[in-house]
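Removed: one protein chain of the complex. Kept in place: all other protein chains.
Here the chain labels run A and B in written order, and each chain numbers its own residues starting at 1.
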Amino acid sequence: MEYRSDFSRCTIDELPALSSRLKAEGWRFVQMLCANTDDGIDMVYSFMKDGHLVNYEIKGVTKGDVVPSITNDFIAAFVFENESHDLFGVNISDIAIDFKGHFYDLAQAEPMTIISPAQKAAKEKAAKLAAAKAAKEKAAAAPQEDDAAAKQAELEAKLAAMDPEKAAKVRAAMEAKAKKEAAALAQAKEKALEEKLAGMDPEKAAKVRAAMAAKAAQAASAKKGGE
Amino acid sequence: MGGFKLGKMTLGSLFKKPETVMYPLETKPVPKGLKGCVENNVSACILCGICAKRCPCGAIVVDKKARTWTIDRFRCVQCGTCVAECPKSCLEMNPTRPKVAKEKSLVELHVPEPIAEPLQNPNG
Partner (left out) sequence: MGKATVIPFGPQHPVLPEPLHLDLVVEDEKVIEAIPQIGFVHRGLEKLVETRDYNQFIYVAERICGICAFGHSLGYAETVESLMGVEVPERAEYLRGIWHELSRIHSHILWLGLAADAFGFESLFMHCWRLRERVLSIFEATTGGRVIFSVVKVGGVTRDISADQFAEIKMTLEGIKDEYRQIVNTFMKDTSVKNRTVGVGYLSTEAALNASMVGPFARASNVPYDVRSLGRGAYGKLSDFQPIVDTQGDCYARVKVRANEVLQSIDIIEELIAGIPTGDISVPVKGSPAAGAQASNVVEQPRGECYYFARGNGTKYLDRMRMRTPTSQNLAGMVKALEGCELSDVNMIILTIDPCISCTER
């Protein structure tokens, strides 16, 4: 026997047929669980045969849905079905040993479905992070773009993950840095040029200077036109 | 079939040294690998607070302003996470059995100011 574990999908309507089929085929009921999500409750039914563990998932069970019990096929499920009813508020019909909501006597109804504000904030942050990661992957998937663009995308991705205030600050800082760098570069260029010019004879230097001024004026006008 | 199958063992026990010890007059020897309790070597501590952050039960409180490192030994589960995570290796597990107490109490340690390191070569 070798161990394997799979996940597979199922719906509420298919469940009774699935359970009687698995029963006939000699599968063993392993467990049933619920997981609270934003679009209802996910129910996972697990069965095992010869080392093969299969988890059938029913996604998004909401308050109004009535889930048929599988206790007529697998009696061991009564513990889990009562538990799902008491802790998650899943409406399960015809449980063989039905405690009618008194399996766990709770002070708080459906305690497993409560999400605290702190958890909500954490979840939102995680969603942002995931979006950032996706953006990063997108950037990585486009190799024809030059390095700077990739860097920019990465930065954007990072910024997306941060909270807005912080992101704005970082962005401002980045822009300031970029400006400073550009200014420094221009200054260095000018300096180099000046040095070069100093080495030339005065006439030629004047010519070059005039040409440079013309070029700068042209570039400035082009920029203006572009804008 | 038959009764008194445990006879040999029971009779044998009459002449053996008892397996139990007369606690509290006598205590069992402490094994080498015992987890014991967390101790902090304050002279190496930099109050980074990683131990407090990683602690699964919130037993450690680090106050940077007051320069104190506080542990609630009654909350500590001796998992050893703080010891493993400490960047300065100033925490260690002291393999002793904690003392029995009537009341819960905190252990507060004051972390001294770091002494400015003398210059290696003042002349140059």
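Just so we're on the same page, a residue touches a chain if its C-beta (ideal position, glycine included) is under 8 Å from a C-beta of that chain, and two chains touch if they have at least 3 such contacts.
Since the model is a prediction, treat every value here as computed from it, not as a measurement.
Of the listed residues A:A122, A:A140 or A:M212, the one in contact with the hidden chain in the full complex is A:A122. Shown as candidates are A:A35, A:A109, A:A140 or A:A182; the residue that touches the absent chain is A:A35.
Which of B:L6, B:L25 or B:A101 touches the hidden chain is settled by the complete complex: it is B:L6. Residues 1-6, 8-10, 19, 31-36, 54, 56-57, 77-81, 84, 93, 95 of chain B touch the missing chain (whole complex, contact as defined above). Counting over the whole complex, chain A has residues 1-3, 5, 7, 26, 28-31, 33, 35-37, 44, 46, 48, 51, 53, 55, 74-76, 78-80, 97, 99, 103-105, 111-112, 116, 118-119, 122-123, 125-127, 129-130 touching the chain that is not drawn.
Everything that follows uses one rule, which is that only the chains that are shown with their structure count from here on.
Centroids of chain A and chain B (each the mean of its C-alpha atoms) stand 40 Å apart.
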